[in-house]
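Heads up, one of the protein chains got dropped from this complex, but the rest are sitting where they should.
Read from first to last, the chains carry the letters A and B; within each, the first residue is number 1.
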Amino acid sequence: MTSVTHEGVEHIADTIRAARARNEPLRIVGAGTWLDAGHPCADATRLDVSSLTGITRYEPGDLVLSARAGTSLADIAAATREHGQWLALDPLGSADGTIGATVATGSCGPLASAFGTPRDHLLGCEFVTGSGDVVRGGGQVVKNVAGFDLVRLVTGAWGTLGPITEVTVRLRARPEVDRTLAVALDAEPAETLWRWLRESELTPLAAELLSPSLAAALAVGNGTVALIRLGGNETFVRAASDAVGTLGVAHEVPSSVWDRLARAESAAALAVRVSALPSHAESLWQRALELIAVTGGYAHATCARGVVRCVAPTEGADIDMLRTALLRLADGVSIVGERMPAHLWPALPSARSTRDLEARVRTAFDPAHILNSGVLGA
Amino acid sequence: MSGVTRAAAACALPGTPLAAVSAGIDACVHCGFCLQACPTYLTLEDENDSPRGRIVLMRALVEGTLPPTDADVRTHIDRCLGCRACETACPSGVPYGQLLEGTRATLARVSPNPWIARFILFVFARRPLLWLAMMGGRVTRALRVSALLSRIPGRVGFAMAMLEATRSPVQRADYIASSDGTRGSVALLTGCVMEGLFADTNRATARTLEANGYRTQPAPGQRCCGALHAHAGDLDTARVLARANVAAFERAGAELVAVNASGCGAMMKEYGELLADDPEWHERAKQVASRVRDVTELLAAAGPQPGAPLPLAVAYDAPCHLLHAQRLSEPPLRVLGAVTGLELLPLEGSEHCCGSAGIYNLIEPETSARVLDVKLENIARSGASIVATGNPGCLMQIGAGLLRTGSRARVAHPVDLLDASYSRAALP
Partner (left out) sequence: MSALRSRLAAIVGDDRILTRTGELRSYEADGLPGYQKRPSLAVFPGTRDETVAVVRVLADTGTPYVARGAGTGLSGGALADDVVLLGLHRLKRIISIDRDNARAVVEPGVVNSRLTAETRRFGLHYAPDPSSQTACTIGGNVAENAGGPHCLKYGVTLNHVLALTVILPDGTVVTLGSPNGEQEGYDLLGAFIGSEGCFGVVLDATVRLTRDPAAIRTLLADFSSVDAAAQAVSAIIASGIVAAALEMMDANTIQAVEASIYAAGYPTDAAAILLIELDGPAAGLEDDVARVIQFCRSAGARDVRVASDPADRARLWQGRKKAFGAMGRISPHLVVQDAVVPRTKLPAVLATIQRIATEHRVNVCNVFHAGDGNLHPNIGYNADDPDEAARVHVAMTEMMQACIDAGGSITGEHGIGLDKLQYMDRLFTAPTLEAMCALRAVFDPDRRSNPGKVIPIHSCSEWRAAPSVRAAAVR
């Protein structure tokens, strides 16, 4: 494979090389959606990659698509829909978000329940290291074990190993029928939903539990509601709908509810995810409800993955109160911060045992530590 | 280099039994599928004690990169049970049994087998000595010496337990089965240990065959089948014995030859290969071999007809030379299935060797005992009170193990169970 770098990439490489020579920190910016996410970042010159847009290769028969990093998810969705396909990845936030940022932040949404996170979709990528080298990991085929896995390495690395300039992702055929049902759940909703998912063979595309506040905001019901997205042929979806009926009274809601869910939060809100073994879904859920009872906001859970996400307003909020609530939330479980006020970050516990290795990875790819410094923590 | 090319090597051991079969080595593609089928690999956890590893060693002998005097080669070839479970697992059709016999015969020329092996083979090849040995065994058993000494530690104790295990656990009255003979005439290989220590099973074999429409007839002049000799690498003696048996069964004239010891049956079915280089005998050997059947094959072909209820919890353990060498898995189950009221319990690892392997348990007692331990654990878990298996070596090995570990379970030949069932029904 020859290196298919274009002018934009070369320019980025030059910029990085120059910055490295001057030891000047850079903040990688695409659409800018995630700028306020992650740990507070050191003041830095902006490295704008938003001009790298466009689908570079799309052969529908291969169900594989390559696009420059700045291409929006909406553009990818539009191009693939024409052929009855989709990138089954629905990160929360506006569809103007870019594929590059989605991969860099490892963002996903309810569809991760069935299709996994960006690491499971990514086949190849091009990125520019902190030394200004253009690297192309992976490839354009759906199965590939050639060489060490640079693709997984940069997925979720928040740009700290180099700005991603192009990605190749696996697509899927859109299901023949795509139907979303809303079911109100009473006692132990997370436990109920998790158990149903575990026992039902009719695996949905997504099954997201919504706190009463979120359900109300999306106008899908009163109380705690499970949104269940079913996809497949008509026979399957009919049988699956019947199975959802065993959870409670279900009613169909328009599929647009998923977009509304993705865009429900304000860019200023605090967002954190807590996770544990899926069998602990209920206790996680209760903690999340306790948090939002104090802070306001809402929670939603991908029960199949054992992940609960809490979104809380921060404008005018009492920071000490937030900190106390967060600490209670995080006690003994994994917590990952997405966005929060700068002075709250230090409160987040981190149990990473691999800091040493991670630091070495960082140094190997960005020797001068100039890329998005601080965004992944110290 | 690409890994495609290699230096061609001439055979380093021309004219040896191994050289004669060495083409079989090339069939091995080194895939490793045999590893998990091999009891010695699973027990000893060294690839040298696996079929793939042993084939590598055989190849080294043929290519001359290891001498036949190499002590490690000898150790690992000796440790093979010869159960041929690897042949069942092998997608490339490596004739492992043949390779093993060829290798053992070649190594035996360089350094002889241990004295105990030679002594046993010597006895089995001589009728008067064999008769004496079996007589001694029967007396020891009758005087309950074997029962008394079966729990003492060491080889003697184990041998006594093996002898004690030959006592049949099922009671049955003698009955007379008359046959219409519609299924043809059958001559029985009476065998050495079978006639010597399992005479009841031989009688049961004749009765059950008669009860299922076969006409049984004697085949005088028959001798030891030669399996023990062949497996130990003494191919010359094996051939002498094979010729005697070919002649005896030709004289008997029966359409079929029934064998109730699966090790012997496997050997007799391979008489053609054993005498392949003997122009005078090859065709005759092939002809007799083609008439050989395991007794359960014959019974299964006839149904067999069901007997009276025998409420026993039975686990079936497949003798390697029935399952892997003769590739027979269903017939013994059909025989057990004809015993009404018999509850057949699943036995994990029933396809694995018990560690008996001819005279292996006497030559490699340590490895044999480790392989047997696994078998005994599985039997205990199965909850069976009877372990059915169709080979004298297995019956004695497993039976001894059960006695020595204080288990209440006992061993029986499937035909004995069918016979007991028939005897209760007073068939026909």
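What to note about this one:
We take it that a residue touches a chain if its C-beta (ideal position, glycine included) is under 8 Å from a C-beta of that chain, and two chains touch if they have at least 3 such contacts.
This one's a predicted model, so the numbers in the text were calculated from it and none came from an experiment.
The missing chain, though absent from the display, is touched by one residue of A:Ala37, A:Leu89, A:Leu111 or A:Val134; that residue is A:Val134.
Checked against the full complex, the one of A:Val64, A:Leu87, A:Leu181 or A:Ala325 touching the unshown chain is A:Val64. The hidden chain makes contact, of the residues A:Pro25, A:Pro163, A:Pro189 or A:Gly306, with A:Gly306.
The residue from B:Asp46, B:Asp180 or B:Glu330 that touches the chain not shown here is B:Asp46.
One chain is missing from the display, and on chain A it is touched by residues 1-3, 59-64, 84, 106, 116, 119-120, 129, 133-137, 139-153, 155-157, 161, 172-176, 198, 201-202, 232-240, 273-280, 306-307, 333-334, 336-337, 350, 352-358, 360-361, 364-365, 376-377.
One chain of the complex is left out; on chain B, the residues touching it are 2-6, 8, 26-36, 45-48, 50, 52-53, 56-57, 60, 65-66, 70-73, 89-94.
Methods note: only the chains that are shown with their structure count from here on.
Centre-to-centre spacing of chain A and chain B amounts to 63 Å, using the average Cα coordinate of each chain.
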